[in-house]
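For this view, one protein chain was removed and the others were kept in their places.
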Amino acid sequence: MLWFLLRRTFLGALVLWLITMGVFALFFVTPNNVARSLAGRQATPETIQLVEARLGLDQPIWKQYLDFVRNALHGDLGYDYYHQQPVTEIIVAALPITVSLAVGAAVLWMLLGVTNGVISAVRSGSFADRALTTFALFFYSMPTFLLGLLLLYFLYFQLTLSGYPFFPPGGYVPFTDDPYEWTRHMVLPWVTLALVLAATYTRLTRGSMLDVLGEDYIRTARSKGLRESRVVVVHGLRSALTPVVTQFGIDLGQLVGGVVVTETVFSMPGLGKTAIDAINRQDLPVILGIVLFASAAVVVANILVDLAYAMLDPRVRLH
Amino acid sequence: MTDPPPTEVHDEPSAAPEHESRREPAITARSPWVLAGRRLLRDRVAIVCLVVIVLIVLLAVFAPLVASITGHGPNQQYRDTGLSPDGLPRAPSGEFWLGTDSLGRDILVRIAYGARISLLVGVVATALTVTIGVVVGLAAGYLGGVVDTILARVIDVVLSVPFLLVAIALVSIFGAGLLNTVLVIGAFSWASMARIVRGQVLSLREREFVEAARSMGASSARIMFVDILPNVLAQVIVYTTLLIPVVIVVQATLSFLGLGLPAPTADWGGMISEAQNYYTTSWWFVLFPGLALLATTLAFNLFGDGVRDAFDPRAEGLTRGWKG
Partner (left out) sequence: MSLLEVRNLAVAFPTPDGVVRAVRGVSLSLNQGRTLAVVGESGSGKSVATQTLTGLTRGAKVEGEAWFEDTELLTASDRTLRQIRGARIGMIFQDPLSSLHPYYTVGWQIVEMIRAHDRTTSRTAARERAAELLGRVGIPHAQERIRDFPHQFSGGMRQRVMIAMAMALDPALLVADEPTTALDVTVQAQVLSVMRDLQDEFGTAIILITHDLGVVAQIADEVAVMYAGSVMEMASRRQLFYEPHHPYTEGLLASLPTAGNGRKRLVPIAGNPPSLIAPPPGCPFAPRCPHAFAHCWEEAPPLRAVYGDTAHQSACWLPTDVAGRQAARDRLRTATGGVQ
């Protein structure tokens, strides 16, 4: 167990290191004109050089990289080019928004996806199965931004027009400021994300349940005279959940690193939106910081998934 | 959002004892390809979807014809006829069948031209993804040893990269364009494919027919591509059909975020992005490009589902399959 954690932490660190190298190479080797745009339109070459020196862009690439790694190891991801704000602070400020979005949506999509998947599998071949499968595939095919816009159109615009201004057009209010407003602003983004992702879980749960329900131990459970609901949930779902939990960990890990599209559509200044803005401004330290953080989230999620796997399945030994 | 849903592959070798199965009709040897093809033809939903896909392909191919029938070029701005006096898009009419956009361009014609971009990127980027994925997966799974260790690590790295963020960043650095979009999607989507193929190859590697080929002195490359590849092809095909709509959505998403093709080229994601600010006044502006996009991805996904069921009828119901 300890050995597993050490090994995986080491491998995870290796992966992150490779990612920083790759990202660094891509962003810093390619010509950019950050200094020029920062210095302003009428800047002389001298001014531009001054700006470059201040940002450390005049240093050799390898030195910039070593500095970055050294600082990163001390928890310092540098400062943004425009306001000299520490990147770690930017991430810490944006993270609660992304986490609220991801976790709330996760609860919704798990409820929706797993329930529908189980019903689909148990009633396999029935009308309910067809309807739920089609429903799932419909939202699976729906681009997130399109669903977001549709929800905005109907639930914000049309509803407000009809005199029920319940949903705001976007934005974010911290939970600590006003829990009600927080919820009000989160509902549409939650639903958007949940519907798009629930489809995967419906299909995954359905397939996994169908496999499991054909297992011999399900027949044994029935032969014991258990109630069908108990057979399905305690014996069936318990096993079918393993691949679902794996997918859940991976998805959640990815989302915590930034919910790019949903945050953009609903103008929520989470990690994803912050990253997009930074990309548009070529604010390299911020991009690098968020990409690194997002990758770390995925790496950590993968380790947690394997731990969960071992907890769920007594046959699995961590090594 | 870069992966199609996992195709219910279980890692554990499930013990399948030889017990009496419920249906044991006399099974004559038929090629699995023929069987799959026959099942697919019986699947009405899949056939309808195939027809929709063909229609969209025709729309793309004959986009210039659409332009000449309506008499509107894809990038031509009709500031007099196509915009209302206060400069807003015009609703669908006899002149503009699906209405106009904020610059007074014909939405129908732009959808037809946009289909070219979506399909082209969808097919080419998928082909690139699948090629890289299959080659890496075959090499890692068959060659094993150091090669496998390194490739498996690379797969891990690529799967840990926040795809959309990096894709957006890359496109913004190298410039938005067809080639860059395809390359970026291909560069970051192959890992799941590689992982699936690697898993399959690992289990095939020790089988007799591979042993036989090896004992006859076949080269590694020959064994990989001639002996093993055909056996993983069904999985690859299923995955490929499910990957195309994903790629189309990724391309549209990049466009939506402002990283599509440079204006004035028509593409669906970009059109929806432009329509964002007009959804309160001009419903057709966002609706029709959105419908085109949704119809395409839905058709591909439903068709892909049919292909999967055709190759793996186990995915059907336990006793009777409604698609059967």
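Chains: A and B, in written order; residue numbering restarts at 1 for each.
Just so it is clear, a contact is a pair of C-beta atoms (placed from the backbone, for glycine too) under 8 Å apart; a residue touches a chain by one contact, two chains touch by 3 or more.
Bear in mind that the values here come from a model prediction, so they are computed numbers and not experimental data.
Asks: Which one, A:Thr20, A:Ser100, A:Asn116 or A:Ser239, makes contact with the chain that was left out?
Replies: Per the contact definition at the top, the residue touching the missing chain is A:Ser239.
Asks: Footprint of the hidden chain on subunit A, which residues?
Replies: Subunit A touches the chain not shown through residues 215-217, 219-228, 230, 235, 238-239, 312-315.
Going forward, only the chains that are shown with their structure count from here on.
Asks: I'd like to verify one number: the distance from the centre of subunit A to the centre of subunit B, where each centre is the average of its C-alpha atoms, in whole angstrom.
Replies: 22
Asks: Quick check: in the complex, which residue numbers of subunit B touch subunit A?
Replies: 1, 5-6, 8, 10, 14, 17, 153, 156-157, 159-162, 164-166, 168-170, 172-174, 245, 249, 252-253, 256-258, 269, 272-273, 276, 279-280, 283, 286, 290, 293-294, 297-298, 300-302, 305, 314-322
Asks: In their shared complex, at which residues does subunit A touch subunit B?
Replies: 11, 14-16, 18-19, 22-23, 26-27, 30, 32, 124-126, 129-130, 137-138, 140-146, 149-150, 152-153, 157, 196, 199-200, 203-204, 207-208, 210-211, 213-216, 243, 247, 254, 257-258, 260-261, 264, 272, 275-276, 279-280, 282, 287, 290-291, 294-295, 298-299, 302
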